[in-house]
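The complex is shown incomplete by one protein chain, all other protein chains being positioned as in the whole.
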Amino acid sequence: MTVIQVVFFLVAAFTTAAAFLVVLAKNIVHCAIALVFTFFGVAALYVLLDAEFLAAVQVLLYVGGITILLLFAIMLTSRISARGVRVMNEQVGMSAVVVFAIFALLAIASLKGFALVGSPPPASYATASLGRLLLTTYVLPFEAVSILLLAAMVGAIILARREREKD
Amino acid sequence: MVPLSHYLILSAVLFAIGMFGALTRRNAIGILMALELMFNAVNLNFVAFSRYLPSTMLQGQIFAIFVITIAAAEAAVGLAIVLGLYRNFKTINVDEINLMKW
Partner (left out) sequence: MEKTLERFYAAFAALGIPWIVPQLILMLVVASLVILFISVSVMFMIWWERKISAHIQVRYGPMRVGGWHGWAQSLADGIKLLIKEDVIPAGADKLVFALAPMVVFAAALAAYVIIPFGPNLIVRDLNIGVLFYISISSLTVVGIIMAGWSSNNKYSVLGALRSAAQAVSYEVPLVVSILGVIMTVGSLSMIQIVEAQQRIWFVIPQFAGFLIYLTAALAECNRLPFDIPEAESELVAGFHVEYSGMRFAIFFLAEYANMFTVAAIATTLFLGGWHGPLLPPWLWFLIKTYFIIFVMMWLRWTLARLRVDQLMNLGWKVLLPLAFLNMGITGVVLVLRG
């Protein structure tokens, strides 16, 4: 086994363990903290895949943005983090079966379907070409996403705002 | 070098875990977290494919950027909805919010 493989398996084990904790932990704040570690594991995998820019964006947006938003929401609705409350609903058994079936399907497909894809081409510094692609070929989706973000921002503010007393 | 299938299977594991969480969690914020896990699994797939295909093909990474952006928008709107739910129902357990179910 080469060093890269060892690193990959370590990171993969770390990410999977953290992901399990996200889903299974009793306390919702522990879930959020485990989620941070999962995001970091995925960012490390991006680095292994020579996508440094995406790794930085992953940490910046998921850890610095989404997790903090989640933690804020948890703090604002903190009554539910009381102990002794049931965490899962009654669909656990059925969900486990369904999820396992989907996982088996995906695993078989990944093992059989992409056997022809061999070793990757030599790594190249891609950040500049990423930026160029975003502003040439993909400029329309880029603008559409900007408008979507604006709409989401306005929507979130209107939804979360306290309703004024009607005069 | 790590073969592509390793990344794909890891991504499948993450996706399955996230899906299990989304199906079983009672807390609405917990469901949102499980959704983020699924987004991450999909992104991992995109980036892995973009690495293992010829290096001129960066579409995978471009897609991952769009997915991350949309995940951010989804989290903002989703959490605003959760806050609205909490204000109206004093709970965010999704199985107790059943006003539309008679």
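For clarity, chains are labelled A and B in written order, and residue numbers in each chain start from 1.
Following the convention adopted for this analysis, a residue touches a chain if its C-beta (ideal position, glycine included) is under 8 Å from a C-beta of that chain, and two chains touch if they have at least 3 such contacts.
Note that the structure is a prediction, hence the values are computed from the model and not measured.
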Original post:
Which of the displayed chains are touched by the chain that has been omitted?
Top reply: A
Subject >> Residue, one of A:M75, A:L135 or A:M153, that touches the chain absent here >> reply: A:M75
Subject >> Selected from A:V63, A:A107 or A:L149 as touching the chain missing from the view >> reply: A:V63
**OP:** Over the whole complex, note the residues of chain A touching the chain we left out.
**Re:** 3, 27, 29-30, 33, 36, 52-53, 56-57, 59-60, 63-65, 67-68, 71-72, 75, 125, 127
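Throughout what follows, only the chains that are shown with their structure count from here on.
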Original post:
Where the CA atoms of chain A average out and where those of chain B average out, how many Å apart are those spots?
Top reply: 6
Original post:
In their shared complex, at which residues does chain B touch chain A?
Top reply: 1-2, 4-10, 12-21, 23-27, 29-30, 32-34, 36-37, 40, 43-44, 47-48, 50-55, 58, 61-62, 64-66, 68-77, 79-84, 86-87, 90-93, 95
**OP:** Provide the residue numbers of chain A that touch chain B in the complex, in ascending order.
**Re:** 2, 4-5, 8, 12, 15-16, 19-20, 22-23, 28, 31-32, 35, 38-39, 42, 45-46, 48-51, 53-54, 57-58, 61-62, 65-66, 69-70, 72-74, 76-77, 79-80, 86-89, 91-92, 95-96, 98-100, 102-103, 106-107, 110-111, 114-115, 117, 119-124, 126, 129-130, 133-134, 138, 141, 145, 148-149, 151-153, 155-157, 159-160, 162
